[in-house]
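Note that one protein chain of the assembly has been removed; the remaining protein chains are unaltered in position.
Lettered A and B in written order, each chain numbered from 1.
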Amino acid sequence: MTTTKDRLDAPTRRDLLRGAGAGAGALGAMAAGLPTLAIAQDGPIVWVAYGGSTQEAQKKTIVAAFMADTGIEVIPASGPDLAKLKAQVQTGNLEWDVIGVIGSQAIRAGRAGLLEKMDYSIVDTADLDIPPLEYCAPYYSYGGGIGYDPARHPEGRHPTNWQEFWDVERFPGRRGLRNRPDENLEMALMADGVAARDLYPLDVDRAFASLDRIKPHVSHWIAGTPQTISLLTQNEIDFVFTYSGRVEAAQRDGQSVAYVYENNIVTGAYVAVTRGSRNRDAAMRLVSYFLKPELQAAFCNIMGYGPSKSTARAHLEPEVLARQPDLQDPGTAITDVEWWAENGEAVTTRFKTWLLT
Amino acid sequence: MRFIAPALVLLVAAFLLPLLYVVYLSFGGSSPSLEKYAAIATEPLYRQVLLNSVYISVVSTGLTLLLGYPIAYHLEAQPPRRRTVLMILVLMPFWTSILVKSFAFTVILGKSGIINSFLQWATGMEGHLPMLFNRFGVVVGMTHFLLPFMVFTVLASLLTQGPELRRAANVMGATRLTIFWRIIFPLSLPGVMAGILICMIMSMAMFITPALLGGRGDLMISNLVEFHVRDTLDWEMASALAVCLLAITGVFCIGIARVRGGQLFGEEG
């Protein structure tokens, strides 16, 4: 039995229930073993996210709570590809209801008519540290910063901010950056003396001029996040742009890696609802669970990420709280996803051309 | 004809129609224009990347042939049972995920990797060979992936050669080298050409290996197709790039067909 098949059957069954009237409907619902008619009408929700241990942790905390409270089944899937989303909406053959997305992509997808507008009468936006957007709601944030191997580069021998990361005289070593402009431009500007709070709108020319200076010292422009850690542990690079969550996972694993929590670039992670979802209301309710402070805290306690709600911090374990990048610290940059939604494509083409030459 | 019908039906339904849609999209879809092709012609990024793709494909295919032909030749000479076992060896890479393989190549080719560590130990010298995150790394990764395809195509054509010609030449006193260059190699050319064609096209279409093992200059056309398909959602641009890629492979095919007297895969029995 495939999901699509189930989901294709669903509307027919629902129409049938409506047509046959409430009595027959209630009978049908009881036959299906479900407590009430209202819930019986909410078909299983397909929730797609980036997979791995992050999705596993979300499944165990947020999604499990939703399923227990509402009795609505949630089917997890991985690989929230925008191309698949566009094809689904275009052909009207929807597979997904709730999607974990990158903010700038969600804005563009929303404008292209691929996402439902967030229903903020269902989703509570109080106490959000990261601003909610028209088409998606932030539920956690992750910090990007400098990773290194403390065995090879003990205290004082590794850069602790982006100016030092750019200073190849004082901190000689092979650098690793990502093969896309996102975060690189922010780093380059901070290395050039722009304050974290004054980054946006990004001065793209100045950022590329700054990147020119680090270019000869970057031994690899990394394609995948996992490589930021494995290249460090395999001694192929010395200093790398990576994410705190990945470094902490490697540390738990006994690897010799460390992370600088200052001068971080913090980016929000968002959830959105597919345009035209047959389970729109149930999907919005699932999104509202992603924004519940206690559930966010439970998820972040497993993964070490930062909750999007300030009220969730009270529920964090002390050691998780201690490792959160300080959002109030003037050295912390918060990614402006609106800027990236607007300029991302042009800047990416320029960046790829710049890499080739 | 009736034997071909099922294959024809499948390919028209599940290949030709979708492909025509791609061509349709590349010309702007419902609002026809040449805008995307104009962008490809004027934007330096696309030209550079097209050149890159051709260069990397040619080098990888060449290396694959140099390594693959001796393997096929060696396989052909083995008794059947040993040949089966060795053929399994050749197919081994298929079972390992490309992601895992890329990590393995980092371990093998890296500055602190197996080969460099061995060289440092053997020569007692510091320093290392740069083999990873440059074009060399991409070519090694691609060759590894392409090798089985080359070996099997060449092997198939070596196995169709009867022993009679070789035996006759041997009786006439020809040396082993003469037999190879005057009989075996020319007779295996159809297989070699088919192998070159398959490898060329496959390598033009790869995008995971160059991203994981290449340097900053090793962007390939399929990486850009993927970028437009999945990141910018500009499918018209992706389609236009794909049509360019098709055109290049088309040129390859015509070139190879010319060399082989109008036959691409030995269509005529």
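Before moving on, here are some points about what is shown:
In this text, contacts are C-beta pairs under 8 Å (C-beta built on N, C-alpha and C of every residue); 3 or more make two chains touch, one makes a residue touch a chain.
The rule is simple: contacts and distances are computed from a predicted model.
With the options "Thiolase", "ABC transporter permease", "GMC family oxidoreductase" or "Ferredoxin" in hand, the undepicted chain maps to the protein name "ABC transporter permease" (source: UniProt).
Residue B:Ile179 is the one among B:Ile179, B:Ile196 or B:Met237 that touches the chain not shown.
Looking at chain B, the residues touching the absent chain are 1-4, 6-8, 10-11, 14-19, 21-22, 67-68, 70-71, 73-75, 77, 80-81, 84-86, 88-101, 103-105, 107-108, 114, 144, 147-148, 152-153, 156-157, 159-160, 163, 166-167, 170-171, 176, 179, 191, 194, 197-198, 201, 204-205, 207-208, 222, 225-226, 229, 235, 238-239, 242, 245-246, 249-250, 253, 263-269. Counting the whole complex, the residues of chain A in touch with the unshown chain are 1-5, 8, 46, 48, 50-54, 75, 77-79, 81, 83-84, 87-88, 90-93, 95, 224-226, 229-230, 233-234, 245-246, 249-250, 252-255.
Everything below uses one rule, namely that only the chains that are shown with their structure count from here on.
Chain A and chain B have centres, each the mean of its CA atoms, that are 36 Å apart. Across the interface of their complex, chain B is touched by residues 81-83, 86, 105, 108-109, 112, 179, 218-221, 223-224, 227, 230-231, 234-236, 345, 348-349, 352-353, 355-357 of chain A.
Chain B meets chain A in the complex at residues 43-45, 48-49, 52, 103, 106-107, 110-113, 132-133, 211-212, 215-217, 219, 224, 227, 229-235.
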